[in-house]
Each structure stands twice: as structure tokens, then as C-alpha cells.
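Removed: one protein chain of the complex. Kept in place: all other protein chains.
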Amino acid sequence: MASLNVLVAVSLAYVFLLFCVAFAAERAGVQGRAGWLLRSPLVYTLSLSIYCTAWTFYGAVGYAARSGLEYVTIYLGPSLVIVGWWWILRRLVRIGRSYKVTSIADLISSRYGKSNGLAIVVTVMAVIGVTPYIALQLQSVTASLSIFIAAQHGSLAESGDAHAAGLWISVGLALFTVLFGTRNLNVNERQHGVVIAVAVEAVVKLIALLAVGVFVVWGIAGGVSETLARIDASSLGTWQMNGSRWAALTFVSAAAFLCLPRMFQVMIVENDDERYLQIASWAFPLYLMLMSLFVVPIAVIGLDLLPAGSNPDFFVLSLPLSQGQEGLAMLSFLGGFSSATSMVIVATLALSTMVSNHVVMPIFLYLRQGGATQSGDVRNVVILSRRLSVLAIIGFGYIYYRASGGSGALAAIGLISFAGVAQFLPAMLGGIFWRGATRAGAFVGLGVGFSVWVFTMLLPSFGPGAALSVDTFANGLFGLGWLRPQALFGIPGLDPTVHAIFWSLLLNGVSFVLVSLMTFPQPLERLQGAQFVNVFDHSGQTRGWQASVAESEDLMIMAQRILGAREAQRLFQAEAQRQGRGDYLPEPTADFLQRLERELASSVGGATAHAMISQIVGGSAVSVQDLLAVADESAQMLEYSSQLEAKSRELSQTAAKLRHANAKLMQLSDQKDAFLSQISHELRTPMTSIRAFSEILRDTDGLGPLEKTKYANIIHVEAIRLTRLLDDLLDLSVLENGQVTLNQQSGSLVDVLDQAVATAEASEARSIAIKRRRLEETVTLHTDLDRLSQVFINLITNAQKYCGSDTPELQIVVQRAGDSILVDFIDNGSGIPVASREVMFEKFSRIGAEDAAGAGLGLAICREIMTRLGGNVNYLDGTGGTAFRVTVPGRQALAAQ
Amino acid sequence: MGKHVLLVEDELNIIEAIRFLLSREGWDVDTHSNGTDAAEVIRDRKPDLVVLDVMLPGKSGFDILEELRGDAQTADLPVLMLTARGQSRDREMAEKAGVSRFMTKPFSNTEVLTAVRDLLYVHGQRT
Partner (left out) sequence: MAKPGTPLFLERGSYRQRRMMDAVKLIAILGAGLWMIPLLWPTAEPGTAQAVSLSQALLYVFGVWWFLIAIAYVLARNIRDMPEQSDETEAM
């Protein structure tokens, strides 16, 4: 006869064993030993079994005793989900691993642009949805204890004892969770101790349930066929199924399997290898199947054998006890205990991560702005906040358990919780399959679904008159008939559970989709959406944090989209040069990335720029295409401004042209003023001499004949100088007005040059050595030879006047170019400054103010003449001295004229 | 009297004419035909009067005049300026630079002689 003390001792020993196992696993994990066990698909599959809580361990039998086969839907949903792992789980696991997702709240908030508001909403919903579930576990353990006590003492134990037991169990669970669940800050560092303990408990509860089942089928009923016969003979004997419940419960259990924070923790966060899913795809359904295999037999036999009024929820315990199988009952108790504790530990762990990451830490960081720069400091705060969260959540569970006082069937509470967390489903699936899902959609969908769930399922569960008034049940909220909690929109007749599941998820999904369609996501949301939805396109190869040159190319492409090709190339080239890499792409050093980010930030804003760079360089798996999509959008925004820029550029170009023209006009105007001064000077200077000497001749008595002759001669020379000046002016004027008549003759270039050289030498005092190659000059010309000679004379005298060399020398080079003849006059002077070349052929133009000798008409005349002759005269660059090229057209050119 | 006149001018024929005119009046005429070192030459030779052309090779008459006026030794030296560029702007520039008398070419011989005489007289009175 096992006493209660023995039971307590065995329980404590079992707990101690769990602590040891967890501790050993933690040690082994830290030392890197036993990886084959810690990271094995077996442990992974077993850890999934926290799906089977005390509710399923005890409650399933009760459920079956009340509703026949309906209990099995709770297992069918998860079986389908994991058998169809390819569809959803594989994607979730990949996303979870690629983006270091820490919880379902983190997943949803990351997907929708790292919105912490969304994370808080999900966290709060999860806490509200799961806390009753934790209370349920505490209740089931204390209740199972009281079954033992009742069996021993023949009466139910004092409720005070049960509450004390509940408290001690809570404390123990909190201790365990704090010890093994919050050791590591990084959620991606696996909580080996917890996982192994959970796996051990999974084995214990399976063995316990199987043992009871085997005992019932073979020990009591006497075999399989007898059992089946007894089943058919029982009150549950025929198929009595509400079809809508069958489908709805299968669906909601599948949804909960995905959305329950604890399931997300073990399935996604603690997953080491995607391939474990393949093993789990058959192993976990097998586990579930075995867990549910003996439920109906136990229920039927229990209904048969146990006295009426026994709580069917605890047939698993009371049946062996009634048959005197104390040991089996003990094992069964440990199974239930395992189910409850493993669920509480993992659920608390998952919730505490969410609460601490999304509620406590943001508040902490907000309160200590800027003070959070010391990293060690913050790490401690995170761990502390996680531990406090654990205590708070288990505390909530205990308070709820005390407050609810163990009311209601276990299954009811479980289903309410399932339906509550299932509200995450639209936002989660929409987030990972549909790029169009937006944050606003997720907010509204979650809000609507949660509100409907609270109104139609949670509040009514307390019974009419408790949370909702009887009047509300009968006539709807605010007396509105269509707001009856169990007949929304005036559609009665649905099963309340189906009604709540159907309406909450339908309205949730519809509002999520509608709002998503109507709103526009922010860039970060779009980026995250693209990554999550297309997670398989990119995460095939793992990229390190060290960026490679290949990524430089990606960066370059992206930068080009945002900065424009030229600017981006300039930036990259400058960097490559700075790194001494020549024409290759630069290494994406931290320095360069920072600079690039700043550049990008100026175009698309800091946050986006940061995200873009870190996505490319950080090894996270967004494709360049995705970034470009966002970049294109930015480009569209930038297009308008770039159009404006182009216009202003055009304007400034026009302005520059105008300025240029104006400068030229000013220059010409200045030259005109200078020319007028010059003309005045040129005219007045000879006149001064003429006047002065004529007055001397007139007024001075006693001049000798020699002096008279001398002064008369001066007057004569100056008069000739005046005449020549006037001739030049007239000549230019005639040429410009096109009134000149050309006197076409044929002649040899040699003769023309001979004549020109002779004339120039005669007229100019300063001499210059002239080098010619007469052989090349034997070319027959047909043109106005006199005018051509005038041009030559002008060029030669210019060289004589302005050469400036100590040993002045002029080379005359003749060559043919097609039909034309080129005559170059090259001296060894200092050349013409570039600025002057443009204007020196203009009339009135003089090079240098100090050249007093010329009126600046010579070159203007030359150009006019050559234009008339169908040729040209140009400054010849690159000879070292001052050089002019006269282009004389050949016969054809002339004939064609 | 033997007053010393320095003629700064680059046109040979004009030098010839002015030298003839002034020498006949009994003044001692000295000439210089480069603008670059004209101010130095003036300081060296210490003439009683300078006849200065505006367009000189190397340096304009205005610059030379400003230089002379900036130097205490030559600040009061009478300067007769001659220009062949008849614009009124030149006259303004010359007066701003502190010219004693300004004449436009071609001049009448008597005008030049009168001007030189006046300048030398005024200068003689002052000193």
C-alpha cells in the first residue's frame, strides 16, 4: 500500500532526477560533449511532445468518456501539420534559423517591419491565452494528488492541502525554469537542460499512458477484440459526431500547434537542423498516435468499472488504483506530472522570452536612454528581466488557478486557449507566404480576432452571469441582437466552440487581408516581407559576416540604383584607388561600408540605408532583386527631384553660356574702346609731328636749309603713315562688306612668296632670318595673287615685329593636303597665349597693350581675305613658337565657288 | 635761366619737335623714351619739369605719374602730360593721378611753350 508519503518521495526523486539530467545536459552542452544526443532528431521529436500536456494526458480520457472519438481531433491537426511539414514548418524553421527568431512575437514583429508594437500585442495575447493553460496544469497535478489522497483516506483531501501542493509545485517549476531556461541570453544557444528534461518527461508520459492502456486492454478487458466489443457495447458505442466540431477542432488544433508559444519554442527556436523535420514527420505522428491509442479503451472500461460520478478526467489514475495497481498508478501519476511540468516549463520559458524582449527591455531602454551602452550591464538586465518574467508568469498561472478554483472540464480550458493562440495564424501565415501582408493588416486582424475570441469564447466560458450578464447572452451586447456572444450576426444554432472559432478566425483573416490590401507597407516591412516569403531563394548558401568582393558588386548595383550610375561609380572608384586596387571593385571594409551607408542615407534615409547595407553585407538572405525593388521605388521618388535637378542644371548651363557670351561681348567692347583709343593714338601721333614741324617751319626764322629739308621730310613720312593707316581701315571695311573684286590669276607660289618676303623686308626695319624650301613651293595657284601676297606680307611682318627672339627666325613650310595647299609661317618666338588666340583674328584686336606699332587690323584683314579666297588662316598650335597656317584652296575648290 | 626739362616720349619725331621748341626758349632738354624705368630716371636727374607721354613702352604715363606723386621728393614736381588718346576718361585719370597740366596731341607749339613756361614759373614761385 503506497502511502502519500511514498508518492511524494517518488515525485521528489523524479524531480531530482530531472534536475540532474538537465544539469548534466547543460554541462555536456557547454563542454561540447554528447552532441549526438543533445542535437538529435530523437530529442527534437520528443521535445515536440510538450504538445501533449496534462490536458491531453488526463483530459483526453475524460473527453472521450464525454464525447466519444472527438478527442482525437486534438491530435489529428498536429499530425497533419507535421506530416505536411513541407508546406509550413520547413519555411518557419528556415526563417527562424535564418533570422534568429526568438519567439512567435518576434517572428510576427520582424516580418512586419520590426514593429515592437505588434510584438507587444502578440505577447499580451499570448499571455492572456496561455496563462489559463498553465493554471490548468497546476490544477491537474493537484487534482491528481487529491485522487491519490482520496484513494488512501476514502475522502477528498482538504482543499487547503491541494492549494499548498499547487504552490509548492509552482515554486519548483519556477526554480527549474529559472535555473535551466534562463542560463543563456542568446535564444539561439539551445537550452539543452530544458530540452533534455522535456525529452525525458516525454518518454515517461508515453510509457505511463501505454502501460495503463496495456493493463486496461489486456489486463482488464482481456484482449483487443474483447476491448472492441466492450467499446461498441458502451454508451459511446456508435459514431456520434458533430461534423462541424470535428473539422473545426482539427483545424484549430493544427493552428494552435503552429501558434502556441511553447510549440514555437521547441519546434522552431530550438531546432538545430532542418532535416530533423523529416524524422519528426513520421516519428511525431507516431508519438501522438500512441498517446491517443488507448484513450477510448481506458474511457470505456473506466465508465464500466468505476462508480458513477467518478471524474472521467482522472480515469488514468483511478482505474489502476481501483484495481489495486499502486505501482501503475504511481507511474501514471508521474506521467501526468511530467506532462504538466514540461508544458509549464517550456510555456513559461517562451512567454518570458517574449515578455522580456518585447515589453520589459524596450521599457528599460526607454527609461535609460543612452545609459544602455555598457553591454555587460544590459546582458544582466536581460537575464534578470527574463527571470522575473518567469516568476511573474508562473505566479499569474497560480493566481488564476486559485481564482478559478478548479472549475470547468479540463478540455474546455484547453480549447479556449487553443482558439486564442490560433488568432496568430493569419498574421503568421500571411507574413511568410504573402508579401502583400502589412503591419496595419496584422494589427487589425489580430485585434479583431482577439476581441471576437474574448467576447465569444473566453468571457462566456465563465458562465452566464459571471463575466457577461445573462442579458448579454440573451439579447446581445448593448442590447444589439446581432452581438450575442454565441450567435453573432443573428446566426444561432452553431456549436458555441465552432461558432467562436469560425467567427474569430474568419473576421481575423478577412480584416487582415482587407487592411493589408488597402494599406501600403513601409520600406523595412517590404524588405522583411520579401526576405521571409522568399526565404528559400536566398538562404541556400550561408554567408559569413565577412563581406566578400562579390558583395561589392551587389553593393555597387544597389548604390547605382540609388545614387545614380556616375555618382556610384565615382564613389567606388575613389575607394578602390584609396585601397590601391586599381580598377577593381573595392573591398567592402567597415570604413567603406560606413561611408556608403552615409551616401545612401542621404538619398533614402538612414534606416533604410542601414537595412540595405546590412542585408547585403550581413549575410542575411535578401536578394539583390528584392533590394532593387525597394530601390526602384526610391528611385521613383528621386526621379521628380532629379527632373528638377536636370532643369536647374539646364538653367545653369544656359546661364553659363550667357555669361560666356557676355564675357566675350565685354571683351570685344573693351577691345573696341581700346581700338578707338588706338586709332586715335595712331592718327594723332603722326599728326602731332606733322603739326609741330609745320608750325616750326612756319614760325621759326633762321632755319638752315638742311633743317628745313629734314623737317619737311618728317612731315612727309608721317603723312604717308597716316595714309597707310587709312588704307588699312578702308581695306578692311571693303573686305567686310563683300565689296571687294577679286582679280583671279594663275601663278606660282614661289613667286608670290618671293614678292611678299621682299616687300616685308623692305618695309620693316627689324630683320628676321627666313628659311624656305623653294622646291616645295613650286605649286601653281589660281587665285587673287595680290591679295594672297598681302596676307603673306602681313604674316611675315608680324613675325618680324613680334618674334621677340634674340635670333629671330621664320620658317615657311608648304605642303599639300588634298586639294588644298597649306602654307605655314612658323617663327621661334614665344607664341600666343591661349586666351588671346580666340580673339586675335577679330578686328580691333591687339595682343598686349604695349605693342604700340600696329593698329590690330592685320590679322583681321588676313582672315577676311582668306575667307574671300575660299581658304582660311588659323593659328597653328604646338610648334613651340608663333605659327600661322594659311590654307589656300586648290583649283577645284575655286572652280566650284 | 637754364631750367632743366625732362621729356619722356617714345615717338622720335615728337621728341625732335619738342626738343627743338624748348631748347630755343633756353631750357635744358633731356629725353627718355622708355616707361619702365622712367620714374627712376626722373628721380636721378632731378628735372624742374617733366613732359610725360601717356602711351609709353613698358609702363603707362599714369602709373609713372602716380609713382612720382607717391614719392616725397617728386610729389611737387610739375608734370605736363601729353596724350594721343583724346578721350575725356584719360584726362580724368590724369587729374586723379595729380597731373599739373594735361594736353591732347596734336598740340599747338605755342600752347606747349606757354604751358611749360607757366608751370616753371609757378613752380619757381613756390620753391
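A and B label the chains in the order they appear, each numbered from 1.
Assume a contact is a pair of C-beta atoms (placed from the backbone, for glycine too) under 8 Å apart; a residue touches a chain by one contact, two chains touch by 3 or more.
Source: prediction; values computed, not measured.
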item	value
Among the chains presented, those that the missing one touches	A
Among A:Leu18, A:Leu48, A:Leu76 or A:Leu505, residue touching the chain not depicted	A:Leu76
Touching the absent chain when the full complex is considered, from A:Val61, A:Leu236, A:Val269 or A:Leu351	A:Leu236
Options A:Ser40, A:Asn116 or A:Gln278, residue touching the unrepresented chain	A:Gln278
For subunit A, the residues touching the chain missing from this view	68-69, 72, 76, 79-81, 83-87, 228-229, 231-232, 234, 236-241, 243, 246-247, 250, 275, 278-279, 281-282, 285-286, 289, 293, 296, 536-537, 540
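Everything below uses one rule, namely that only the chains that are shown with their structure count from here on.
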item	value
Distance between chain centroids, defined by C-alpha means - subunit A, subunit B (Å)	83
Residue ranges of subunit B touching subunit A (in the complex, touch as defined)	10-11, 13-14, 16-18, 20-21, 24, 55, 57-58, 84-87, 104-109
Subunit B-touching residues of subunit A, taken from the complex the two chains share	676-677, 680-681, 684-685, 687-693, 695-696, 699-700, 714, 717-718, 850, 852
